[in-house]
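Here the structure is laid out as structure tokens; the discussion comes afterwards.
All protein chains but one are shown at their positions in the complex.
Think of it as A and B in the order they're written, each chain with its own count starting at 1.
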Amino acid sequence: MPEMNRERLEVRRVKAKRALSYQKRQILLCAGTGCIAGGSLKLYDYFKEECARRGLDVYVGLTQENETEDVSEPKGDGVYLKKSGCHGFCEMGPLVQIEPEGILYTHVQLEDCDEIIEKTIMKGEVVDRLLYELDGVKYTKHTDIPFYHRQHRIVLENCGTIDAEDIDEYLAKDGYVAFEKALFEMTDEAICQEILDSGLRGRGGGGFPAGRKWDSVRKQPKGKKYVVCNGDEGDPGAFMDRSIMEGNPHSIIEGMLIAALGAGSDEGYIYVRAEYPLAVARLKTAIAKAQELNLLGDHILGTDFSFHLHVNRGAGAFVCGEGSALTASIEGNRGMPRVKPPRTVEHGLWAQPTVLNNVETFSAVPLIIRKGAPWFKSIGTEKSPGTKAFALTGNVVNTGLIEVPMGATLRQIIFDIGGGIKDGKKFKAVQIGGPSGGCLTEEHLDMPLDFDSLKKLGAMIGSGGLVVMDEDTCMVEVARFFMNFTQNESCGKCVPCREGTRRMLEILTRIVNNEGSLEDLDLLEELSATISETALCGLGQSACKPVQSTLKYFRDEYLAHVVDKHCPHCNGRKKVLQIDPELCKGCGKCMRQCPMEAITGQIRMPHIIDTEKCIKCGACWGCCPFGAIREE
Amino acid sequence: MSNGISMERVEEIIDGYDCQVHHLIAIMQDIQAEYKYLSPAVLEHIARKLGIGVAKVYSVATFYENFSLEAKGKYIIKVCDGTACHVRKSQPIYNAIREYLELEGKQKTSADGLFTLETVACLGACGLAPVVTVNDQVHSKMSPELAIDLLESLRKEDAANA
Partner (left out) sequence: MAKGIMYIDGQRVPFDGEPNVLSVIRKAGIEMPTFCYYSDLSVYGACRMCVVEDERGKIETSCSMQPRDGLKIRTNTARLLKHRRMILELMLASHNCNCTTCEKSGDCHLQALAVQFGIHHVRFGDSREEKELDMSSPAVIRDPSKCILCGDCVRVCSENIGMHIIDFAHRGYNMRVMPAFDRTLDQTHCISCGQCSAVCPTGAITVKNQIGDAWRAIHDPSKRVVVQIAPAVRVAVGEAFGLAPGQNALDQLVSALKLMGVDEVYDTTFGADFTTIEEGTEFLQRLEKGGPFPMFTSCCPAWVKYLENENPKYLKHISTCKSPMQMFASILKDRYAEKDREDGRRTFHIAIMPCTAKKMEAARPEFLQPDGTPAVDLVLTTKEIIKMVQESGIQLTRLEYESPDLPFGLGSGAGAIYGATGGVAEAVVRFCLPDKSKNVLRELKFSPLRGDRSIRVAVIKVGERDVHLAIVHGLANAQKLLREIEAGNAYFDLVEVMTCQGGCVGGAGQPHGMKQDKEDRAEGLYVLDRSAPFKRAERNPVVGAFLKDYSQEHRHELLHVNYVKE
């Protein structure tokens, strides 16, 4: 291949665009983690074989399978088969999208494929039974589905439509145009200024202006500088970064390249959670392709600019999402945060100035450079421009990955996009920002979601997890669940977090089990104050947010546990637990687990719960392998 | 040799990373990917090759949840205990598997060496909750019964192959 330069890249892009324009009939198989788990790769193989068997021309990708072929020539009326990134509607997976109609089939199984080929591919008819249905209405086009219709997808736009493993598809969608612009037409200062003007704030949690970060690194004395991408998305229930890494990896690489230009760096790292093997694989493929096209490496596109990019896999530590813990981990150390100052921009990876942003932030950068800061500012709110991706989970009808403009309200997200609360129940609260966030309630439904308004409430956007809870949820149990999480993930370095979260968990467990006292509530507040004000890192400082906010908004539920010793929401605890003698095999497991010695029985004979002694803790219910324990 | 781990292979992996200390985590990941766990001999070998204290290697290995210092079963079963899976009742699945495999106390691997049971923080497949993975293959919308069925079929499969 001849040395790649700007002109040759443009030729390649034009060819890719033309090739894309010839692709009329496309079958897009969602190849996100969720749909793959549902078997979407098997569907892919089946479509490929079956279409070919039926005499259809099947093409895969733009160029990758046959390099010598001139992609600018139309290949005819065949079927173009693609593995796309996550569509976000994981609840409905595996998803199959058919172009040019834009039909979205949900829950597609192997046995549905023949019908899709016969009806839709060959005759252009719609398979009604595979369409998404809401309130009796069937939606043919995916853009009409309320879940998509109400979103504003810019960062995620390409995620569900392009083949993540094909760089030409990314090029065809104006990929690397922004990088070229930055490389050939902008100074480092101008790049930082543009990002600063756009108002782009870090999407990983705190919302620090990305442009200011870059500019600080740029202003550091010349020498080794790093650009690091935080893909250690660890909040339970959050998966937007994963979807971008899997579905549009080149946008991250391009964003990092632009950051490197702006900050004056020649080396970068992407730190990906260990639990995301597919993201690692896709990123590695993308990096290799970008290297092939001389978009990474030395003398990029024939200039003096060089940038080397590495992928590091995490090894299972939530705390590595914290900047200094993440850099410690890249350096091969325990992922323990260090005290600041000095800040990461001065003293980051290997004590060198470092730009550290998360996946979503980098992914927005090419769009800003390409379309300009004013365009970006026109979306969202004044202080928090742009969009934000959220992972919507919990007791909501439509769970999945969504993107909305900053300033959208919870009501829009939960009711318009999310379709409201499951099973017609009432909304109670939403946990925002994962275990380090707080919960918001009914009264906040119409409040605009942006960095500052949430901060005022003591909550935070965090990485963007939204866990919706219905009226049946016990908020004390929710607080305990999150405290259990942070306590487990505490690195153990500083005293308030290591010891304090443990004690809080013990107290919360006591309260949930109706064994707490009013003093315990004071103790929780005291501990929260010390932990949030003295813990070493952001994760420790925010560890008590779920407790603080539930204590504030749902104190009555704590009191129900503490004073009444009876919580109307706690499943299994309000009722009497009994053993079904038909199902019980007499294994004795429940007897051993019971803290009150309320269960008796002979081995291999049905056991009995003494309802007088039983405190309804549910330990037996949890441990019974036969599901013999029931609430009556 | 120690428990089937070839030190030559370990050496090869370390050399592949140019014996650089900052690749410690990646080196351990690669070795674990092949042998499913890191034996004391392996950690000592790494320390020697990288010229660092074995206490440091042990320290890093025990910090990260993914590293196992115990031999693991042929099938590694992970039950997701993320928020979504938790509310959709992943704990009974875990308990059912524990009971089925007759694991006691801190024991994680079944006596026949076939299965290792672990929990894992959110796998990011919340739409499919509750989720169980077997050797990183995701099984969605599980129940205690489905999980036991899955294990039984794996056991049969293994016996058939043997």
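Keep this in mind: a contact is a pair of C-beta atoms (placed from the backbone, for glycine too) under 8 Å apart; a residue touches a chain by one contact, two chains touch by 3 or more.
Everything numeric in this text was worked out from a predicted model, so none of it was measured.
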Only one of B:6, B:20, B:59 or B:153 touches the unshown chain, namely B:59
Given the contact definition stated above, which residue among A:340, A:455 or A:592 touches the chain not shown here?
-> A:340
For the full complex, which residue in A:496, A:516, A:538 or A:625 touches the chain that was left out?
-> A:496
Omitted-chain contact residue, chosen from A:109, A:378 or A:530 | A:530
Go through chain B and note every residue touching the omitted chain.
-> 40, 43-44, 47, 52-59, 62-63
For chain A, enumerate the residues touching the unshown chain of the complex.
-> 317, 334, 338-341, 487-496, 498-503, 506, 523, 526-527, 529-530, 533-536
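Please note the rule applied: only the chains that are shown with their structure count from here on.
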Distance between chain centroids, defined by C-alpha means - chain A, chain B (Å) = 24
Where on chain B is chain A touching in the complex?
-> 21-26, 28-29, 59-60, 63-67, 82-84, 86-87, 91-92, 95-96, 99-100, 120-128, 131, 136, 138-140, 144-145, 148
For chain A, which residues count as touching chain B in their complex?
-> 33-34, 36-38, 89-93, 233-239, 242, 274-277, 312-318, 329-336, 391, 393-395, 399-400, 431, 465, 467, 481, 485, 488-489, 491, 587, 589, 621-625, 627
